[in-house]
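Of the protein chains in this complex, all but one are displayed in their positions.
Should a chain be cited, it is by its letter among A, B, C and D, assigned in written order, with residues numbered from 1 in that chain.
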Amino acid sequence: MQIAKVRGTVVSTHKEPSLRGVKFLLLQFVDEEGQELPKYEVAADNVGAGVDEWVLVSRGSAARQVPGSEQRPVDAAVVAIIDTVSVENRSVYSKRDQYR
Amino acid sequence: MQIAKVRGTVVSTHKEPSLRGVKFLLLQFVDEEGQELPKYEVAADNVGAGVDEWVLVSRGSAARQVPGSEQRPVDAAVVAIIDTVSVENRSVYSKRDQYR
Amino acid sequence: MQIAKVRGTVVSTHKEPSLRGVKFLLLQFVDEEGQELPKYEVAADNVGAGVDEWVLVSRGSAARQVPGSEQRPVDAAVVAIIDTVSVENRSVYSKRDQYR
Amino acid sequence: MQIAKVRGTVVSTHKEPSLRGVKFLLLQFVDEEGQELPKYEVAADNVGAGVDEWVLVSRGSAARQVPGSEQRPVDAAVVAIIDTVSVENRSVYSKRDQYR
Partner (left out) sequence: MQIAKVRGTVVSTHKEPSLRGVKFLLLQFVDEEGQELPKYEVAADNVGAGVDEWVLVSRGSAARQVPGSEQRPVDAAVVAIIDTVSVENRSVYSKRDQYR
């Protein structure tokens, strides 16, 4: 999985019928220190992530291992909202601090 | 999924028999602000996208999660025509404005 | 799918038994204008492509969606010989012109 | 598989229900000589790897070929803790030396 920040949304009315009701978030990939990487992904969101939150994104067939998405043509999904990232026992991100 | 602009078409008569009737679009990847990236993909199109439209493209096995394509050797498909892209509540793309 | 030019062949006698009889082509990826990219792929060929022809190559599990290859350990396959590539209604490649 | 060093952990309480109980490790990819590459991955860990250990990480659908993870939306998993890496019969890494 990669770490990403929620930056926005993508809306479409004309799409594969199986994608009706799917929320698409625009994610910016970040490195483990939170530096933005020049890489984004549009991912299906089932966990209810909001703008600026850090999330884990799964890509490939993993994105369909989500109840209801088994047969949807999605190749990326938000699978978790991150609480903390620790590197060598040092905290580099804490959702609590972020939103204090 | 990635955001891409439809730029053209690829035509083939000599191909895997299961690909008969599939329309292949040439897509240019763009970043979330619409800057063209040096990356393209030829994708099967089922949603009827036209030149210059912004679309979502799914790659990998997701491209076969489209009715009729389950057993086609395709690794990329246009799955949605984009209406709007919003970044931090700012509109960066609107199909309506584009085609006004 | 990506656009590639057939450049040569790879031959192996000592291999997974399921690969017997599979023809391996060496493909050079090109961009949509035909500029060679620094990227190649060795792909299984079922459509009978020849040196210098432009083809579409599918990668990943799509390469096994070809009759007879369902259980072969291949991750790339030539799925079509390209007739024409058009970008914004301008012809950038035509097999007919190439071989005139 | 890629070689990676365990650098830390990622914790999430709000996630896909199927991910409950999964431990997420933050991995830094290294080359075969142990030089850190500018690439990381967050991977599910079933083998109990600890910080600074060298591991093998499998990505894509392979990450779900682990008992209990078959239907989890994970695209990367730690599948082995590395004992030794040898290049041209020269030892470039030995866990025993590392932890002596």
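The rule is short, and it goes like this: a residue touches a chain if its C-beta (ideal position, glycine included) is under 8 Å from a C-beta of that chain, and two chains touch if they have at least 3 such contacts.
It should be emphasised that the depicted structure is a prediction, and the values quoted were computed from it without experimental measurement.
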item	value
Touching residues (missing chain, whole complex) on subunit C	7-16, 18-19, 24, 26, 28, 40-43, 51, 60-61, 63-64, 71-76
Chain not shown, touching residues in subunit D	1-3, 31-32, 46-48, 56, 58-66, 77, 79-90, 92
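In the analysis below, only the chains that are shown with their structure count from here on.
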item	value
Same vs different contact residues, subunit B with subunit C, by half of numbers used	different
Rounded Å distance between subunit B and subunit C, as computed from the means of their C-alpha atoms	21
Distance between the centres, which are taken as Cα means, of subunit D and subunit B, whole angstrom	34
Touching two or more other chains - residue numbers and ranges from subunit B	60-61, 63-64
Graph class of chain-chain contacts, one of line, ring, star, complete, other	line
